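What follows is one structure encoded as structure tokens, with my remarks underneath.
In this view, the complex is presented without one of its protein chains, the others remaining in place.
Chains here go by letter, A, B and C, matching the order in which they are written, and residues are numbered from 1 within each.
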Amino acid sequence: MGQLLEVFDLKTYFFMDEGTAKAVDGVSFEVDKGETLGLVGESGCGKSVSALSIMRLIPHPPGKIVDGRITLDGKNLLELEEEEMREIRGNEISMIFQEPMTSLNPVFTCGNQIEEAIILHQKVSKKEARERAIEMLRLVGIPAPEQRVREYPHQLSGGMRQRVMIAMALSCNPSLLLADEPTTALDVTIQAQILELLAHLQRELHMAVIMITHDLGVIAEVADRVAVMYAGKIVEYGEVHDIFKKPGHPYTQGLLQSIPKLTEFRDRLAVIPGIVPNPLAFPRGCKFHPRCPVAVDMCQEAEPELRALASGHWVRCIRA
Amino acid sequence: MWTYILRRIFIAIPLIIGLATVTFFIIHLAPGDPMALYRNPEISPEVMELMRKNLGLDQPLHIQYVRWLTSMARGNFGISFTAHRPVADILKEAIPNTLQLTFLALLLNLIAGIVIGVIAAIKQYSAVDHTITVSALFIYSMPSFWLGLMMILLFSLLLGWLPASQMQSINADLFGFWHRLWDRITHLIMPVFVLGIATAAGTARFMRGSLLEVIRQDYIRTARAKGLSERTVIFKHGLRNALIPIVTLTGLSIPFLLGGSVITETIFAWPGMGRVAVGAIFARDYPVVLAVNLIAAVMVVLGSLLADITYSLLDPRIRYD
Amino acid sequence: MRLTKGRENSRALLICVFLFLLPLACGEKKEQSADRSNPDDRYGGTLVVGGIGDVDALNPLVSSTRNASDVEGMLFLTLTEINPDLDSYSPSLAKSWEFSEDHLRLTFHLRNDVTWTDGVKTTAHDVKFSFEKQTDPLIAWSAIRWKQFIEDVEVVDDTTVTFVFKEVYPYQLMDAAVGYILPKHLLEDLPSEKWRTCDFNRQPVGNGPFKLKKWISQQTIELVANERYYAGRPCLDRIVFRIIPDQTSLLAQLKSGDVDLMESISPKDVASMSEDFRMGKSDVRIVRYPSRAYGYIGWNLRNPLFGSKKVRQALTMAIDRENLIEAVYFGLARLCHSPISPILWAYNPDMPDFPYDPRRAEQMLAEEGWIDRDRDGWLDKDGRRFEFTLKTNQGNRIREDITVIVQDQLAKLGIKVNPRLIEWTVFSDQTNRKEFEAIVAGWSVGLKVDLTTIWHSQSINDKFNYVSYSNPRVDALIEVAKREMDRSKAKLLWDEAQSLIVEDQPYTFLYIPEQVNGIHKRFRNVQMDTRGTFIHPEQWWVPKDERKY
Partner (left out) sequence: MFVMNRKAEESKGKRARAVWASLFFPGTGLMALGERRLGLWLLIPYASFLVFTIYHWSSVTAAFTTGDLERLVAALFLSFVLAGFWFYSLVKTLRWDKDEGTGMSHWQITKSQFRKNKPAVAGMLVVLSLYAVAFLGPFLAPFHPNAQEDIVRSRYLPPLAELFTPVVTLKDGRRIWVRQVREVGEEISYVPISEPSSGDGGPLVPEAITVTRDQVQKIAKTLRPRWWNQKVHWLGTDKFGRDILSRIIYGSRISLSIGFVAVGIAITFGTFVGAIAGYYGGRVDDVIMRLVDMILAFPRLFLVLTLIALFTPKIWLIIAVLGATGWMGTARLVRGQILSLKEQEFVQAAHALGLSIPRIIFRHILPNAMAPIIVTATLRVGTTILVAAALSFLGLGVQPPTASWGNIINQGRDNLLGAWWIATFPGLAIVLTVVAYNLFGDGLRDALDPRLRD
């Protein structure tokens, strides 16, 4: 499998009155064709910003991609004109969002919103677009798609809406799908359905997926590789089974311990103490050290570099 | 939909009757005799009494009220005390003129308000935005009568570009069609501007906020993620949603426009309802005052109904069944 | 491609040239026609009259606005017409008239060639009918009192009608002739109480030189020449009245030539307009003549403040009336001294005078007990402050201004004046009911010399003696004078009555304004004077080459 996307040293900062927030500060990863990369971390760690950076949808001002390289099939997306980038959005790279409730425009029909992308990128007639939209809705498992295309988002349930979002995202056969917490806002049963659908469609359409989530359980199910983010940086990166088996970073360990497991009984779930640091005032040294159970003095001094724990398994921790 | 409209109208009826009642009693309880108009040392008290009887003013108030209400219900607004002709005729002449003015002002309000608001929102925090915001604040804070006078001073008296008052040139009926149309347009510019600009400033302010709010929404991000151009994103996905609250605002601005027409028509000598109202109020021409108040209330009710219907057309989430 | 463009250009150019030539051609034509002018060219043209307010009705018996009477004068005829001397009469609808031996019967001989615009002849029956309606209390004609001494009107034949009087007095002819004659055949079936709202009021049928063509409320009234007019059709084709409710823009329209005639130009603009006309910068000719009105401050004599003659005299002396006239009328008014206008024969030029002298006024007030005892800045007497409300009607800027000026002038003497502007109907109602302390008001005097309605003590309750003036000597003089047929004797009686009234100062007489009208210079044979703005408008004409419409 060839490499589809390479993100190298991506830096996305937000410049605000109060200071500069380094939301993404030197993130590098790659995604192969057809592969699923899981991007994990607590909210505010920069995973969504990374995804939006790939789409080049960072709101400017205040946000700005200040450095780095995002290469898709050999093109550096950051060097493209806005117009060329638009050709890619929704076409080669698609994105689905966390909130199906608010991510669809309430004043247009579902069909209309799907067709819009099809007409834009595939240059087909309205009628063909409508047919394709119905087909897509059928593909994502919506019953009676001929009627649903004419309905407005508020007439659909949350799960249905997320399916519409997926249909919209996939309508132009993208080679890469960015799924930003696609299941967080849904019921557990529906979550599973959606994940299964995504996995199914991924195989069918042979596309790569970047699955962004704070839920390691989801990652375990769908991802091939995992990148764990903390405070704008990747702290651990590797094959999914490596990371689950031998988490190197104390943060990853913490995350893993906070997953409820059916096989174990514990009085309470382990939690990582403290809160995600304010991006305007990151701590010196290792950004995780204030919350780290194994931190030493060294951790306060300098930020550790990513280092290979095993082949293809990288960790940003001196203690690992 | 139709049932909804009917229901709304049905609800509005007691409201309007209530209003009419209130005005009726306010007017009749106010000091001052409507017969004062006719009082003249030459007229004997007996004749006065006869005239009073002719006008139905000799009856107790509640009888007068019932009579007035029933004749009103039959569309008979009575006869003006000062102009000696049916109030309905007076209103028939005045209402179209007022509608012309208010409709154009409403259009100005919407078009200017929306366009300027959108520009300000798109260029948020730019010099353009700041200029718009500051000028909107000033326009909003301006007394319309003063603005009107200043415009007359500048454009009519000093520069001589626009006519200072009236609906048409003095000899417009001698002009050809196009000349007359142009003449009417020049007469409309200042009154429409004065009447519409304050609400337009409000609309622009509101539009800016509304669009900025909408632009922050998730579905705008979705639209962008689809690869739509910024233009499509703002004008198709953003504007349509941002317009929804504007419709409500416009519905609410109708009473303001009607009230404003009183001032505007007075300043620009526009032969409309506002001027009829002021004249009638000052002259205590009770039938006219009552009728004008009633018509104004009906217009407001219809305006807000229209706004609600438009609202439902714009927002598929609202359906009146 | 180039060619077409070029052709388009040239066509555009052609149009331009054409348009440019058009006015030139017209101009040339005009000059030619001017050379060939002859008397027939008097016929044609339009006069545009600008007015402030709309007309309420075009029925002389019910209309109450001033504009209405202007228009009615063109639509209807009266029996006789008053001459410029304001004292003698010329024939109009009546060819001639004569009194009976006992002077109680006045017989008019009517023209037999006068028709209503619908073709029906105007006859003596119309005259009798008009009298009946003029005196119908239910119609309540505003000049009803003029007919009070007429017993009856008798139709002798179609062209002869006799007025029978209750008594003999000097103004019998004037009383008989006053009021327009209305068409009986159109109005006889109309019940009296419907007169104020009938269709005739908006579609009048008259017999005057002009007839109504179109009336759009609040906008325009258009009259056209009455081809059937007995003296031949008028020179002008049309007279258009335009309603422009704002004085400023009306004036602007007059200056720009959109309006040809404007009545009552505000005094502040007159000087510059006359100057402009003289310098040739303006086409508007200013016509000035004394009006029949006078302005006054009326002191309510029932109010203890104004009970004393001396106080009233002091008040008059405390007001700098000449300065006030200069201030509000810019010199376009003269000081008024008397209840009888100087334009009338009975005016007494030799009367007590109360010139501006604040020091004397203060002395006189002090003599009456008005002194600032409590040092609060205002005069007081018996614990009462010299304070009163000065009312006037809202909308009359001159009177409004006078209240403000008087307020300041009297304040300097320690008299507190509270000006109060009241809407006209309420104001007239309150004055009628004597609910005032002092008012700024005015009278438009009739051409008849008679002080009864305003000054006779009998007029206190039901007539225009608002201030409740009562002087038995004056009452007696009026009673005798108004019946005295001998002018020279009457003059002496009126002189004394005037002197007595002035001595009493129930009014502070203020001014007699000039009427100032502006008319475009292209109109010829224009007559305007104290009798009115439109004197024989059928004889006004415009040279053909100067016509605008």
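Definition applied: a residue touches a chain if its C-beta (ideal position, glycine included) is under 8 Å from a C-beta of that chain, and two chains touch if they have at least 3 such contacts.
Computed from a predicted model, the values in this text were never measured in an experiment.
A.B. asks: Given the contact rule set out at the top, which of the displayed chains would the hidden chain touch in the full complex?
C.D. replies: The chain that is not shown is in contact with B, C.
A.B. asks: For a quick check of understanding: of B:115, B:162, B:281 or B:314, which residue touches the chain that isn't displayed?
C.D. replies: B:281
A.B. asks: One chain is left out of this view; which of B:118, B:263 or B:309 touches it in the full complex?
C.D. replies: Final answer for the missing-chain contact: B:263.
A.B. asks: Quick one: which of C:52, C:86, C:190 or C:327 touches the chain that's been left out?
C.D. replies: Going through C:52, C:86, C:190 or C:327 one by one, C:327 is the residue touching the chain not shown.
A.B. asks: Residues of subunit C in contact with the chain that isn't shown?
C.D. replies: Counting only subunit C, the missing chain is touched by 247-248, 268, 323-324, 326-327, 356, 358-359, 362, 372, 375-379, 394-395, 397, 400-401, 403-405, 407-408, 411-414, 418-423.
A.B. asks: What residue numbers in subunit B mark contact with the hidden partner chain?
C.D. replies: 12, 15-16, 18-19, 22-23, 26-27, 30-32, 137-138, 140-147, 149-150, 152-153, 157-158, 205-206, 209-210, 255-256, 258-260, 262-263, 266, 277-278, 281-282, 284, 289, 292-293, 296-297, 300-301, 304
In the analysis below, only the chains that are shown with their structure count from here on.
A.B. asks: Between subunit A and subunit C, what's the gap in Å when you average each chain's C-alpha atoms?
C.D. replies: That gives a centre separation of 90 Å.
A.B. asks: Could you put a whole-Å number on the gap between the CA centroids of subunit A and subunit B?
C.D. replies: Taking the mean C-alpha position of each chain, the two centres sit 53 Å apart.
A.B. asks: Return the distance between the CA-based centres of subunit B and subunit C, expressed in whole Å.
C.D. replies: Computed from C-alpha means, the inter-chain centre distance equals 38 Å.
A.B. asks: Which residues of subunit B touch subunit A once you look at their complex with the stated criterion?
C.D. replies: Touch residues, subunit B against subunit A: 217-219, 221-229, 237, 240-241, 244, 314-317.
A.B. asks: Give every residue of subunit C touching subunit B within the complex, in rising order.
C.D. replies: Residues of subunit C touching subunit B: 48, 50, 54, 56-57, 62, 137-138, 140, 142, 144-145, 193, 196-197, 201-202, 216-220, 240, 242, 244-246, 248-249, 252-253, 258-259, 394, 423-426, 428-429, 432, 453, 459, 462-464, 549.
A.B. asks: How about subunit B: which of its residues touch subunit C in the complex?
C.D. replies: So the residues of subunit B touching subunit C come out as 32-33, 36-44, 46-47, 50-51, 54, 79, 82-86, 89-90, 93-94, 156-157, 163-167, 169-171, 173-174, 269, 271, 275, 282-284.
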